[in-house]
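All protein chains of the complex are present and in place, except for one that has been dropped.
Chain nomenclature is as follows: A, B and C, assigned in order of appearance, with residue numbering initiated at 1 for each chain independently.
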Amino acid sequence: MYEDLKKRVYEANLRLVKYGLVILTFGNVSEIDREKGVLAIKPSGVDYERMTPADMVVLNLEGRVVDGHLRPSSDTPTHIYLYKSFPGIRGIAHAHSDYATAFAQARTEIPCLGTTQPDFAPGPIPVTRELSEEEVSSDYELNTGKVIAERFALLDPIQYPACLVAGHGPFAWGKSGSEAADNLLDLEKIAKMAFITRLINPEARPLKDYLLKKHFERKHGPKAYYGQGKEK
Amino acid sequence: MYEDLKKRVYEANLRLVKYGLVILTFGNVSEIDREKGVLAIKPSGVDYERMTPADMVVLNLEGRVVDGHLRPSSDTPTHIYLYKSFPGIRGIAHAHSDYATAFAQARTEIPCLGTTQPDFAPGPIPVTRELSEEEVSSDYELNTGKVIAERFALLDPIQYPACLVAGHGPFAWGKSGSEAADNLLDLEKIAKMAFITRLINPEARPLKDYLLKKHFERKHGPKAYYGQGKEK
Amino acid sequence: MYEDLKKRVYEANLRLVKYGLVILTFGNVSEIDREKGVLAIKPSGVDYERMTPADMVVLNLEGRVVDGHLRPSSDTPTHIYLYKSFPGIRGIAHAHSDYATAFAQARTEIPCLGTTQPDFAPGPIPVTRELSEEEVSSDYELNTGKVIAERFALLDPIQYPACLVAGHGPFAWGKSGSEAADNLLDLEKIAKMAFITRLINPEARPLKDYLLKKHFERKHGPKAYYGQGKEK
Partner (left out) sequence: MYEDLKKRVYEANLRLVKYGLVILTFGNVSEIDREKGVLAIKPSGVDYERMTPADMVVLNLEGRVVDGHLRPSSDTPTHIYLYKSFPGIRGIAHAHSDYATAFAQARTEIPCLGTTQPDFAPGPIPVTRELSEEEVSSDYELNTGKVIAERFALLDPIQYPACLVAGHGPFAWGKSGSEAADNLLDLEKIAKMAFITRLINPEARPLKDYLLKKHFERKHGPKAYYGQGKEK
C-alpha cells in the first residue's frame, strides 16, 4: 500500500550515506504523503547497510505506526511537528554533519559570505534558542520541532530550507525526502566554506544585499532563469 | 555536427565531479571551437549523474543556441565574454570549490607561499573588485565576465589561468575544457595549502621572487624543461 | 578451535580501514572470549590488505600465544590489562585517528559541546596523565593500560567507551571488537566537531547538563527508546 513512499524514503536516506553526511546509524530522512495523511521515516538505530525499503516505518500524523515492523526514528515527533507547521514541505532530513553541527554547537548562525548561500536561502542560516529544562524533560523531540517553528515565526520555510538546533545539529527540508537530503548537503557545504572564510579573514563582510537578492531571485524568484524551469 | 565538441565538454564537466569540486548541479565547464565560432557548455541545473553528451548546449558568440534541447548554464554570458576578451583560451571551468571559494568570499588574493603556485601562475591569484548594484541588477553574468577582464588589464590570462570573483568563487581556463577543469583542481589545492600554511604561521612570507620565476619558467617559459615538450 | 573469534576480530580490524581511521599497519582491534579465557588480536606491523583471518593471534590472559603463527600487536599488554580491569567489555580498538589523536597530543579532554556526545558518553572524553619515565622504561604497554584504568577510578567504562592516552592517542571499547571499532569512529567524529566548534567560537559553552542527561538516557538509560531495543 505504501510501497512507493517507502522506497522513496529508503533511497533518500541512502543519499545521506552517499554524501558522507552520516556514520553508523546516525541521521534520518522522512517524506510525507499529504493526500493520504501519512509519512514514512527511517527506523531507529538501524544500520544503513543492512536496511531495506521494507524497514521504513509509516505513521499517521498522530504518530501511530500504520505500516512497518520496526520502531520509527526517535526524532519522529520533530518531523511530524514540522510537517504540521510548514504545510509547503514534503520531506525532512536530519544528520550530525560535521560543519553544520559545529555551527549549531557554537550556537552561531551561518553568515552569508558568498553567492553560494543565496542560491540556497536569502540570508544567514538561523539557529534556534536552547530548549529549557522543562522542554527537554517532557516531549523533548516534540519540543525540538516547536523551537524550530518558533524560530521561523518571521521566516518563510520555503525560502529557508534549513535550521540549526542550538547544541544539537541541522534539520533541512524540501519538496521531497531526496530534496531534503540534497539541501542538507548544500547546507553542509555552505557551513564548511563559511568556516574556512572566517579563518582566512575573521573580518570577512557579509555579501552585499543587492547581490544576495539577485542570486536568490535568479534561482528561486518568480522570474528565475537558473535550471530547466521544471523545478522550484 | 558538434558531436565531438559536446562529448569533450561533457567529459570535462565530469572531471569536476571526479575531482570532488562540485556537488549536486553546481559548476560548469565550456569549450570553444574558435574556427566554427561556437562554444558548448553544461545545461543549467542538470544533475551530473543523469547528464549525457547530447545534453550539452551549443551557442554562437552572440549567445544564441545553435544546437541542444536544454537551457545553457546561467553563467554562459560570463564564459562568452571571457572567450572574447582572452583570445588565447579555449576552455573555461567554474565551481564553488571549498577553499578557492572561501578566498573569494574573504576577498583575499591567494598569496604565493610555495613552489606549487608558480608551477600554476607567476604570482598571487587575483580577486576581482565587487560588482556595483547597477552591474548586478542588469546583465549580471555579463558583468561578471567584465570585472574579470578588468582585473586582467595588466595580467596575462595565459600566464594566470584563474581568477577569483569577489564574494562568488573561482573561474579557471586553459587550452581546452579539460585543461580548465584541471586548472580549477590545481587552484583548489593551492588555496587549501595557503590556508593551512597561514594557520601554521600567520607571518609566513611569500616565496622569494627568483624562486618563483625559476619554477614558472621551468614549466611555462620558452626554455621549459618540465613535461614531455608537447604541452604548454 | 578459535576460527569464529579470529574471523570476527579480522573483520573488526578491517572496519578501521573502511572508516579511514588507519593507514599502513597502524591500529589494532581485539576481542575477548571470556568463557574460554582468550582474546584474539591483530598481528604486529602487518599490512591490512594482505592480512587474513588466520593471521589473527590468540592469547590467554597471561599473554601467552595459544594459537597463531605471528607476533601479536605490540599493544597487546594494554588490551589484556583493560580486559582484566573492565569486566563488562569484550572488544577494544586503538588507532591514531587524526582528531582524537590531536586532542590526546594536546592533552585536552574533548569537551561536551553538543548532543552527539551524550549519545556516546555522558560527559567530556577523559585524558590520562602522562606516564613517568619509569613507567615507560619498563612494561610500557602494560603501564599504558594502568594509566587508563587509573583515569577510570571514578568513571564507568560502560558509560564512557573511550579514553585518550596523553601524547599518544585514543583507545575505545565495547561489547565486541566491531562495536569497539564503531566507537572509535564515533569518537573521531566527536573530536572533529569539537575542533571545528572551538575554531568557530572559542567561547562555545558546554551542553546544558539536563540536555546531556536526556540524550544519554534516551539511548543508554534503563528507559532508552533509541534503537530497536535489542542493543545497549
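Things worth noting here:
Going forward, contacts are C-beta pairs under 8 Å (C-beta built on N, C-alpha and C of every residue); 3 or more make two chains touch, one makes a residue touch a chain.
Since this is a predicted model, take the numbers as computed values, not measurements.
The shown chains contacted by the absent chain are B, C, with contact judged over the whole complex.
Considering the whole complex, the residue from C:103, C:171 or C:226 that touches the absent chain is C:103.
Among C:11, C:67 or C:130, only C:130 touches the chain that is left out of the view.
Among B:65, B:149 or B:204, only B:204 touches the chain that is left out of the view.
Listed for chain C, the residues touching the missing chain in the whole complex are 23-25, 43-46, 70-71, 74, 96, 98-99, 101-108, 130-131, 133, 136-137, 140, 167-169, 195, 198-199.
For chain B, the list of residues touching the undisplayed chain reads 19, 113-116, 182, 185-186, 189, 192-194, 196-197, 199-201, 204-205, 207-208, 210-211, 214, 218, 225-229, 231.
Here is the rule we use: only the chains that are shown with their structure count from here on.
Each chain's centre was taken as the mean of its CA atoms, and the one lying most distant from chain C is B. Superposition on CA atoms relates chain A and chain B by a rotation of 90 degrees, given as a multiple of 5. Central chain by Cα centroid: A, whose mean Cα position is closest to the mean of all protein Cα atoms.
Averaging C-alpha coordinates per chain places the centre of chain B 45 Å away from that of chain C. Multi-chain contact residues of chain A, defined as those touching 2 or more other chains: 199.
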